[in-house]
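Before any comments, here is the structure.
The complex appears here without one of its protein chains, the remainder shown in place.
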Amino acid sequence: MDHPDIDSLLRDVAEGRLTVADAARLLRATPEVAIGYATVDTHRRLRQGHNEVVYGETKTAEQIVGIVEVLSTHERPILVTRVSPETAADVARSIPMQYHAEARALTRFGEKVDYLDAGFVAIVTAGTSDLPIAEEARVTADILGLRTESFYDIGVAGIHRLLSRAPRIASASAVIVIAGMEGALPSVLGGLVEKPVIAVPASVGYGTGLGGFTALFSMLASCASGVTVVNIDNGFGAAYAAYRILRSHATSR
Amino acid sequence: MDHPDIDSLLRDVAEGRLTVADAARLLRATPEVAIGYATVDTHRRLRQGHNEVVYGETKTAEQIVGIVEVLSTHERPILVTRVSPETAADVARSIPMQYHAEARALTRFGEKVDYLDAGFVAIVTAGTSDLPIAEEARVTADILGLRTESFYDIGVAGIHRLLSRAPRIASASAVIVIAGMEGALPSVLGGLVEKPVIAVPASVGYGTGLGGFTALFSMLASCASGVTVVNIDNGFGAAYAAYRILRSHATSR
Amino acid sequence: MDHPDIDSLLRDVAEGRLTVADAARLLRATPEVAIGYATVDTHRRLRQGHNEVVYGETKTAEQIVGIVEVLSTHERPILVTRVSPETAADVARSIPMQYHAEARALTRFGEKVDYLDAGFVAIVTAGTSDLPIAEEARVTADILGLRTESFYDIGVAGIHRLLSRAPRIASASAVIVIAGMEGALPSVLGGLVEKPVIAVPASVGYGTGLGGFTALFSMLASCASGVTVVNIDNGFGAAYAAYRILRSHATSR
Amino acid sequence: MDHPDIDSLLRDVAEGRLTVADAARLLRATPEVAIGYATVDTHRRLRQGHNEVVYGETKTAEQIVGIVEVLSTHERPILVTRVSPETAADVARSIPMQYHAEARALTRFGEKVDYLDAGFVAIVTAGTSDLPIAEEARVTADILGLRTESFYDIGVAGIHRLLSRAPRIASASAVIVIAGMEGALPSVLGGLVEKPVIAVPASVGYGTGLGGFTALFSMLASCASGVTVVNIDNGFGAAYAAYRILRSHATSR
Amino acid sequence: MDHPDIDSLLRDVAEGRLTVADAARLLRATPEVAIGYATVDTHRRLRQGHNEVVYGETKTAEQIVGIVEVLSTHERPILVTRVSPETAADVARSIPMQYHAEARALTRFGEKVDYLDAGFVAIVTAGTSDLPIAEEARVTADILGLRTESFYDIGVAGIHRLLSRAPRIASASAVIVIAGMEGALPSVLGGLVEKPVIAVPASVGYGTGLGGFTALFSMLASCASGVTVVNIDNGFGAAYAAYRILRSHATSR
Amino acid sequence: MDHPDIDSLLRDVAEGRLTVADAARLLRATPEVAIGYATVDTHRRLRQGHNEVVYGETKTAEQIVGIVEVLSTHERPILVTRVSPETAADVARSIPMQYHAEARALTRFGEKVDYLDAGFVAIVTAGTSDLPIAEEARVTADILGLRTESFYDIGVAGIHRLLSRAPRIASASAVIVIAGMEGALPSVLGGLVEKPVIAVPASVGYGTGLGGFTALFSMLASCASGVTVVNIDNGFGAAYAAYRILRSHATSR
Amino acid sequence: MDHPDIDSLLRDVAEGRLTVADAARLLRATPEVAIGYATVDTHRRLRQGHNEVVYGETKTAEQIVGIVEVLSTHERPILVTRVSPETAADVARSIPMQYHAEARALTRFGEKVDYLDAGFVAIVTAGTSDLPIAEEARVTADILGLRTESFYDIGVAGIHRLLSRAPRIASASAVIVIAGMEGALPSVLGGLVEKPVIAVPASVGYGTGLGGFTALFSMLASCASGVTVVNIDNGFGAAYAAYRILRSHATSR
Partner (left out) sequence: MDHPDIDSLLRDVAEGRLTVADAARLLRATPEVAIGYATVDTHRRLRQGHNEVVYGETKTAEQIVGIVEVLSTHERPILVTRVSPETAADVARSIPMQYHAEARALTRFGEKVDYLDAGFVAIVTAGTSDLPIAEEARVTADILGLRTESFYDIGVAGIHRLLSRAPRIASASAVIVIAGMEGALPSVLGGLVEKPVIAVPASVGYGTGLGGFTALFSMLASCASGVTVVNIDNGFGAAYAAYRILRSHATSR
């Protein structure tokens, strides 16, 4: 019996090909590898269709190396987010990984990337300062097998810059929009395109920008219908949300 | 030349079948009908693929009747959200519309509903108090041509209730999850299913529930990757976000 | 010696035509009329160029009548803001004043309005719900002798509605922009016109609209340069700020 | 046909001298120069009457040099705000620009400054700590062609210091008032002068000063009518708002 | 042995006339009268020099009557604060007490008021809306034996009104200043007078007034040295703080 | 007469074996040792059953050494929390203490630890980043004589990891649950086990995690009944709360 | 095989008497009764040792009656919290339940209450206004089989009232402390008693009491070690937390 991911497993349960108890046993077998400071989940691909992404912010180079080594035995793309240049350099001394300075991410592509056959994701930013988030989204999308196109620095104060790109953006399968300060871009863009719009508030700015909260609240209160939002600066999360959408496209064909 | 919606129009521009100037003229022709208190946008279907949804919260019965009458000339489904029972009764005296008490919404289906061929949307709630939001989402989905299935009152404090429904939820094309108080449900569900998860914080509760803000912040900070969020109590917005996803599915086939 | 307003008085001081001590005596003569619950300032025109505007929110009908009677002896336009329909009706039983229901304001034009020769003020709103604020601004502008033009319900989610009105708005002497929820309109408009833009956040909305604070913070953090902001729902203040600008125009000719 | 700025272009449209389509073509010609990390807008003078001001906070010296080089081809004054001394020194190694340490700004005056014939802007501060903001406003005003006069350290706790300067301040065309902590100065000054008052909250202070938010909220809630406010520490924005006002004066003559 | 108040008792302890154990016994004798819903403290005059003041906000008329009856056996002035007109009327049916409508307080003077020989308290308000707080302070001061003088409606936007009253205010023994919105009055007044200044933020206002919090934070961040603050709308607390000061004066003579 | 702790002393009072006055004298004898910067309380064991725990955050190495020396004369376990590695090294130069780097705590066990006979405390964390708090709790528990078991990195996004550990966790006498970001773990765990659950919000995370406040509010608003909460990052407090519970168990046997 | 509650079931799993799969099957059998608006959990006693407590705040009388009827088939005590007098009267017309007006709770004792053999819970309040919360805690404790003693209105401003009750409070098995405004009582009491202290912030008060948040934050930041806290006004939660503690006592004997 083959269960490439949790969906098919659950479908088997739903359609009687697998008992709940057996499914539970499969799921609870907990193929984790305990390495002291972490419980690495090597079966995540079973449950979520890809390897574990490591949140690097609070981890030391040693911890990252340890976790990546466990994950590496499974020969799949690996992503570590929120890694400082110093930590990245330390990691690189132990294992070969590529560092994306702008995105502050480490990657390792274990095999040829297998892009999803589901169009592309448009990544749009309001200003130059939003670049790091956009790049984190782009690198994450890449590791998840999504094609992307970037549209940077086209905020609403110069509306013509946005209008001239709108047709190409509207042809994407999903749109990631990153904006700080007042976060108005998703409202305008959400009115121009019909595709899923995932807004990412950026913490850049000062004063009433509230470290990204004003953009966050603006995006959630957007007058454009059906715009969804992820956490402040969460380029990774936006790309992952796009992955959920495009993968669903791809499998529904 | 036929432009059923803004996407095709923009694609024509992008591929040279339509000049930018002509597109601008089409767009700026502003087929609005000014009725004093509102600028009703009768061409919205051109730009967004459906009739205008009316936000009823701050409008009088007279204003709603006026706007619906303008929209009615186009023979399409109409939805008015956030309508109190009193206002609904007043509207009903002038024009025939169906009132959904739990959802606090008025609808009018001008023709046979044309459901999108793109699976169904799972609508999940943590508790009984989340019902009004879930119903607003359900009615909105209906008007937009989305099939739905409801999974109510399966919060995380009784985890077994959730686990037993997970397989069916995982077979949806998109999942709307509504939860108040601590808003933990999308985190657990986001780890169990791979499909797009749209979380709606509910304002129900007291004290540190902060009128829905704790659920909102929890959902945005969710440890489950790629969960997206809409405004507090915004059942309409969640359904609309699902519509953006499923319509994209349907058209990409 | 004639001092139509405080500016000329202070200019006389600055240029030696009046001693500081004499100016102080003039200013401190405090031509107030004490009527128990208020110290009515009948010389305000000397100091600010117009009669006192009464903030009616916390005042009873009796108090309003009393204050208006004192002010009336000076035969000038009078404005009472934030008056409920009930209080307005009570006031009307004692003294003849015109009630503007949408603006919730009482006015009395003691003589022919003397409009400033300084162009017009554009009053722009994002949605229908912003009407009461726009009307408060319009009535206030009227009492202060400013001509106005209204551009209602042209929010950014339907950008074409805004673009088609931009040329006329750009020909105003000052632009008042009212928007709730995410408050994006001043950012877009501020990039399209060069004139002074006064943004008014509206408290309308729910959830992350934060009762107008999200719009307020958005407007202050606007990516459009030099947009200024007044308090939430403060249509009166916006009109008064416009008055400061246009009066300065008129007198500088 | 000559369009020195967007106003005249739009006026031509409004008065039939230019079709909307042609105007759209002009506007959408998007004379941007893409240099990778930014989309530099060399036609901004067409649309906003002056060169682009560069927000330097999050930019590297290399990025600033790159952008300034593109802008320099147009021989106009250039302003880069929020530049640290270190970055300024790095920039100076590549291109000749003047650094204003107090204002933390870089400038380059390409030709003789062409001051607007519209009086002067009074720049008033409550305390010594507000100096950097005042200087940012002064340098910005300078680059925009506005004359200024400074009135520093005259807060309300020593009311006589303020009263003795009031006559000269009242003769300005617009007044910029900078204050931190409780932000009371604009309320007192707004009652003394009739000219446009632009208040800037300063982040200086501690405890209940809330990093400038108390001053911000105080200024917005000011009992003096028609005081307008910009973002915390936004000396640039205040000067730009004054520019909108004085330029409107100058052109209306 | 006679201990008219806790100070003399503690002084006896400090100077060896009373052992700590005996003092503890005196204090702990807890002359409370339990009446079910409250533990009425009839010895408070021993410990605090006056009868208990009853906070009426959350109490029913029956509870107030019950507590007052217990307190009445001691023949001293009684004050009940925050009593609605309805509750006051209900109380009046059972026991004779005077209702102060503006102050929303009930009083009963059991004997001739014995005013402290320590000058007077100046009660200053910025606007008409601050009256209820000022009156609560005035009635409380009266019950505590403090003479008062009122200076109402002299906010900073009309600075001359304040300056002309400053000499008389400066001759008070303590100054209570009540202001809402931006709360600037204590800053100006604190710079003009040297006496103790007790500031009371008022909840009146809207938007950025934040229900009194902006005034509160402004007053605490005041640039005038040594201004102290009590809770929002707490006229009672301000009068009690003045009582602590004047009583200390009176006893120190 | 022997009073090993305050409970027995108070019981003696309650049952007439000790007068209140004598108890007061015992309590007030204040066996403190004043060492200038602190009033060290050497009788705390009388009142609270153990030596004083020193909060090290704001103390210098010299102050810590001084306080520990006073406490050391009583030969009991000593704990200093929140000590940086640098300060710990400085302290170690003067007195022998063990430094727990992960927990940032210094300990000194003066005698064989005397574990309470009351089962064990389960210490559960949602992620790797919660380790420092968990270790502070573990070290504190140790010093207080509580046995512990650790269950690290079993957050709700991988629900199977939690379910497989639930049986062992449910056999603890009290459960400490540490979680950051959305803080959902106590809600799920609180529904699975019946034992006292003490939740500790972790400040780890970014954006809407609000430095631990979202986890805090989530835990307080938990849909699982009777979950209690301590301050953000307060591993010490959680262990101490567990101590109150287990000690009560132990003595009630 | 008998599993009176989830603990024994999980213990069987841990000790090999029950397979995980069988346990899962037992747990997932989901003995819920779906009644449309709710999924009533009739096996909760299996998992949590008692019947479901119904949160009545957002439920109609009809919903409450329906849920209670399902629960009633199991002949156990039932508690419905947060029921208004009106709703309670409506419920009483359909099924016999006792209404506790002060606690706003409905109860039904299906059999003789079976009190836990584990001492008593002390319920302490700072003021009269905290009564409703205290009563909700008392009624909840009663339904859960806990004995209680009440100590009302002994706040810290009259410290002697607290000191004289301390001995009796210290003899409880757990202490629930309810306080509003500044919430200081748990800090003082936590220093006087060694038993588990569960603090409940009360929303009573005004201004800086912040609707209970100041008390909440104070209690969490308490200088007394190991005080735990529940949500604002959550008398039910405090009693349930006490139940977790005392039940653990009772079963550990």
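Going in written order, the chains are labelled A, B, C, D, E, F and G, and every chain counts its residues from 1.
In this section, contacts are C-beta pairs under 8 Å (C-beta built on N, C-alpha and C of every residue); 3 or more make two chains touch, one makes a residue touch a chain.
Given the structure is predicted, the values throughout are model-derived calculations rather than measurements.
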Touch criterion as defined above, residue of G:54, G:139 or G:220 at the omitted chain: G:220
Selected residue (touches chain absent from view) among G:66, G:127, G:167 or G:196: G:127
Touch list for chain D against the chain that is not drawn: 128-129, 131, 152-154, 158, 160-161, 163-164, 204, 206-208
Contacts of chain E with the absent chain, listed as residue ranges: 5-7, 10-11, 13-14, 20, 23, 47-49, 53, 118-119, 164, 166-168, 170-171, 173-174, 191-198, 216, 220-221, 225-232, 236-237, 239-245, 247-249, 252-253
Residues from chain F at the interface with the omitted partner, ascending: 27-28, 30, 32, 37-39, 41, 44, 47, 57-59, 63, 201, 203, 212, 216, 231-234
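Here, only the chains that are shown with their structure count from here on.
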Distance from chain D to chain C - Cα centre to Cα centre, in angstrom: 24
Chain B and chain E: spacing of chain centres that average the CA atoms, whole Å: 54
For chain E, residues that touch 2 or more chains besides their own: 28, 158, 163, 207-209, 216
